[in-house]
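The complex appears here without one of its protein chains, the remainder shown in place.
Showing chain A:
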Amino acid sequence: MSIDTTPPPHLCKAGVNKPTDTRLLEQFLNKGKMMGTFKTLEIKESVFENNNIQADLLRDELKEEKVFLLNLMSSPGSGKTTTLVRTIETLKDEMNIGIMEADIDSDVDAHTIAQTGTRVIQLHTGGMCHLDADMTRQGLNGLNTDNLDLAILENVGNLVCPAEFDTGAAKNAMILSVPEGDDKPLKYPLMFSIVDVLLINKIDAIDFFDFDLDAVKQRARKLNPNITIIPISAKTGEGIAEWTDWLRKQAKAWNQT
């Protein structure tokens, strides 16, 4: 199944922020020529703030429904889909899992996930480089969260703006893969500072790259002292048990209370 998300109606919740003040202002336009009386409507609405409101709303609903939503972010090719397949293999007998695959236009990742027999939906973002809370809600509706314990969103491959848009997820995860280099926390500090867990993938290839694992850990912790860091290889399975333990524990805690 696949749905196309409409461009984000970030701001269309009526009544959240009515113009606070209508005042009359004399405006001088065209180099000081008086053009009559203009009216200024103050809006003072933060675009991100509105998304935050939508995200909190969604998070509350998911809590009520006992669905743990994980937002998984990374650059393209760092191993999100491969890690998801491993994660599903490990956890599928103990919880009901649903996956949302976001992509600009292709269905490749959803097909890969579908082969595991897991509930999956492909979200086409139509050129958008991130998902916001509203698009995530559309995706969850399409996926159908009935009886789901764990929903995972594979966000658009991008380390910049997905970090700025809260999707409504209970927890945020990111993958940094060894070939990308150990300087990424310096280049994309916001992403590293907002995630709960950092997976360092392709650790099987570390000998072939100039990648300083300790330096990455140190840089990430400087930005985010509470971050959990787990080196993994989605290829060999190294570290996958520790990762799925973390996920299982978080999902249990969320779905219990």
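We take it that contacts are C-beta pairs under 8 Å (C-beta built on N, C-alpha and C of every residue); 3 or more make two chains touch, one makes a residue touch a chain; residues count from 1.
Following the convention adopted for this analysis, contacts and distances are computed from a predicted model.
Asks: When you check the chain that is not on display against UniProt, which of "Electron transfer flavoprotein small subunit", "Glutamate transport system permease protein", "Hydrogenase maturation factor HypA" or "Xanthine dehydrogenase, molybdenum binding subunit apoprotein" does it turn out to be?
Replies: Result for the unshown chain: "Hydrogenase maturation factor HypA".
Asks: Among A:C129, A:I206 or A:L223, exactly one should touch the missing chain; which is it?
Replies: If we include the chain that is not displayed, A:C129 is the one touching it.
Asks: Please give every residue of chain A in contact with the chain that is not shown.
Replies: Per the touch rule, chain A residues meeting the hidden chain are 7-12, 14, 18-19, 22, 25, 27, 36-48, 127-130, 160-161, 164.
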